[in-house]
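Pasting a structure below so you can have a look.
With one protein chain held back, the other chains of the complex are shown just where they sit.
The block that comes next holds chain A.
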Amino acid sequence: MSNGDLLHVVTNDNISPRRKALGRGIIWGSAALMAVIAALQTLQVTGHGDFGFVNWRPTLYAYCLWATCLCWAQVLLHGEHGKRTLFVLPAALFVVSLTVFPLLFGLLIAFSSWNLSSPDGRQFNGLDNVRQMWADPFYWNAMWNMVIYCAAIVVEYAIAFGLALLLNAEIRARKFFRVAFLLPLMLSPVAVSWMIGKSMLEARYGPLARLGRFLGWDTPSFFGTPDIAKFTIMAMDAWTYIPFMMIMILAGLQAIPKELSEAAKVDGANGWRNFWEITFPLMLPVSITAILIRIIFKLKLADIVITVTSGGPGGATDTVTSFIFREYRDRSNVGYGTLLAMVYLVVIIIGMTILMKLAERWTRPQT
């Protein structure tokens, strides 16, 4: 796909030198304007004069102006080719300015002590945060929890696959079941944590506690011990996201031609062997995509934990995100929290790269 344009457009653009000059002019002009405003603001912040700025908004506006001019100048400078660039440029500028810049800024604060509620402001403190992190058992506990939470995806995947198979079978009222199975995904995790976590799992009179007692569990408590609490959080998260995997797998199943399983049936394969030798191998690429995306979503898990258990009991249900959230909420220590998040990001990038490489190897057709 990357070999040359798929769409060949031949145009003869006559771009006059004046137009080129105008294009360059507006890029550099707006850049200069931005630089001047930013410099003035920096001077004011460092105390070299008062230019009446209340906040950094003027710099932001200048940046927006520059970005617009950059897009416009593409057309002025390159004509038809510039118009093509214009398709990707806005999104690229948007993402770069909203991720790369904050990430660099984040790196800066990660190595400083910065308590937002104290008047001292940011103080560079070298590797102190790293040392603190190294000795922070709760952070490593949260990391380990993430591993366990991710391991639970295997079970979710099995359930989702089973449900997708059922939905793909010849059943009546398929539409009803599909909508019903999809609904949990639509609900906000916060509302889910209230509905299920707080209300239905309430130990005294929640319906599930009643069910537990009915089934012979004397003192149902779903967040009492660390293991059970962890399991409950997993189950609630699974409840929300199983539909997601189910839909992807269902789409994969529907793309498999019927002839294959029919041929296998003629050859005498029963349902079980048919599944393991035809369906499952064919579904491998889809399954791996679904699992990878699910892992990505799982790594962001926080809402349920924050609202239901706030990490308790004793940090047993903590995810990295919820831990950092509380770290900020309780101590408003931006520096330390950012460092933890950065370390998490690095771990995720390494982990996902390895996983994607492995996935690539598994899905490669074996010759």
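In this section, contacts are C-beta pairs under 8 Å (C-beta built on N, C-alpha and C of every residue); 3 or more make two chains touch, one makes a residue touch a chain; residues count from 1.
We adopt the following convention: contacts and distances are computed from a predicted model.
The subunit not displayed here is recorded in UniProt as "Carbohydrate ABC transporter permease", chosen from "Dihydroorotate dehydrogenase", "Carbohydrate ABC transporter permease", "Periplasmic-binding protein/LacI transcriptional regulator" or "Ferrous iron transport protein B". Within the full complex, the residue among A:32, A:127 or A:182 touching the omitted chain is A:182. The omitted chain makes contact with chain A at the following residues, 1-9, 54-57, 60, 80, 83-88, 90-92, 94-95, 98-99, 102-103, 105-106, 109, 114, 116, 162-163, 166, 169, 171, 175-196, 198-200, 204-207, 210, 239, 243-244, 247-252, 255, 285-286, 289-290, 293, 296, 299-300, 302-303, 306-307, 320-321, 324-325, 328, 334, 337-338, 341-342, 344-345, 348-349, 352.
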